[in-house]
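Below: the structure, in structure tokens.
Here the complex is missing one protein chain, while the rest keep their positions.
Chains: A and B, in written order; residue numbering restarts at 1 for each.
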Amino acid sequence: MRFMMIVKSQKDWEAGVMPSEELMAAMNKYNEELMKAGVLLDVAGLRPSSEGVRIRFSPGKRTVIDGPFTESKELVGGYWILQVKSLEEAIEWAKRAPFPCGEDEDAEIEIRSFLEVDDFAPSEAAERARELGKTFENKK
Amino acid sequence: MRVMMIVKANEETEAGVMPSEESLSTMGKYNEELMKAGVLLDLGGLKPTSKGARVKFSEGKPTVVDGPFTESKELVGGYWIVQVKSLEEAIEWARRAPAPHGPHKDAEIEIRPFYELEDFEQALVELGPGEHSEAIERMRERGKILSEGNK
Partner (left out) sequence: MAEPTPDIHRTIDAVWRIESPKLIASLARMVRDVGLAEDLAQDALVVALERWPAEGIPDNPGAWLMTAAKRRGIDLLRRETLLERKHEELGRDVTARQEQAVSDLDRALDDDVGDDLLRLIFTACHPVLSREARLALTLRMLGGLTTDEIARAFLVPEATLAQRIVRAKRTLAEARVPFEIPRGEDRAARLSSVLEVIYLIFNEGYTATAGDDWMRPALCEEALRLGRVLAELAPQELEVHGLVALMEIQASRLKARTGASGEPILLLDQNRALWDQLLIRRGLAALAKAEKPGGGSGPYTLQAAIAACHARARTPDQTDWARIASLYAELARVSPSPVVELNRAVAVAMASGPAAGLALVEALASEPSLKDYHLLPSVRGDLLAKLGRNSEARAEFERAASLARNARERELLLGRARACARD
């Protein structure tokens, strides 16, 4: 299963302050751990929302709104994409992450699973796979 | 530059309502367009937050909170990552996207440029000389994995 671990932004990030050397080193080490475990597919940091825009879609209309956007705690600051076996495994990896904004700063990582092709088209094969999966889960 | 185009979730996606066949096919066509233009690096749709969790970092300890989470309009519903020349090009691509939640629903796509490796290198250089040359080397290696291949 593929998961996205989203780090929520905070004020310093939004102000474009670079993380401390210490935090960067800790992050680097963590990323390497993920790589060595073969679970890391992608990792990235996003620039402050002041450098971004939003396109608002309302019926029949598209409007461009320039950043910055204010709700910094809800903005995406960066993310990892992991390939793991279960939500629990993703959670275990997230718990091992360094404090995303440094030790003294509260922070949050949101773990989200990806939609798979199966989710869109409930075919017979997908249904069967799901059944088998269930039997398997129950057996454990 | 690499840019993430984030589609915000809404009540319906959070409730796990699947898009109609028609929206799926318009979206599929748009994705194909991005691919044929050679700008598409990745895309993904996320399941509702009820299928996810949050790990909160506070007072030295991570705690796990189960989904769902309520602020649906601020949640990520899905995204594209595109390689473009400028923010303007990304905006043009986003404007061409089908309305994410169907033609009759409000929606939002947020466009956010990535930090590239050079930004971090620059930051490390600004911190002054130190033991980070190896760290830079490793980051460069990793950066290659993530940015190469789009030739």
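The rule is short, and it goes like this: a contact is a pair of C-beta atoms (placed from the backbone, for glycine too) under 8 Å apart; a residue touches a chain by one contact, two chains touch by 3 or more.
Note that the coordinates shown come from a computational prediction; the quantities given were computed from them, not determined experimentally.
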| item | value |
| --- | --- |
| Touch with the omitted chain, as defined above, among B:K51, B:K73 or B:K105 | B:K51 |
| Omitted-chain contact residue, chosen from B:L41, B:L75, B:I91 or B:A107 | B:L41 |
| Positions on chain B where the hidden chain makes contact | 28, 31-32, 35-36, 38, 40-43, 50-53, 64, 66-68, 144-146, 148-151 |
| Hidden partner interface residues of chain A, rising order | 1, 35-39, 41-42, 81, 83-89, 91-93, 113, 117, 121, 123-125, 128-130, 132-134, 136-137, 139-140 |
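The working rule: only the chains that are shown with their structure count from here on.
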| item | value |
| --- | --- |
| Separation of chain A from chain B, taking each centre as the mean of its C-alpha atoms, in whole Å | 9 |
| Chain B-facing residues of chain A, complex | 2, 4, 6, 18-19, 21, 24-25, 28, 31-32, 35, 42-47, 49, 51-60, 62, 64, 69, 71, 74-76, 78, 81, 87, 90-91, 94-95, 97, 99-101, 103, 106-115, 119-120 |
| For the chain B and chain A complex, residues of the former touching the latter | 2, 4, 6, 18-19, 24, 42, 44-47, 49, 51-58, 60, 62, 64, 69, 71, 74-76, 78, 87, 91, 94-95, 97, 99-101, 103-115, 119-120, 123-124, 126-127, 130, 132, 135, 138-139, 142, 146 |
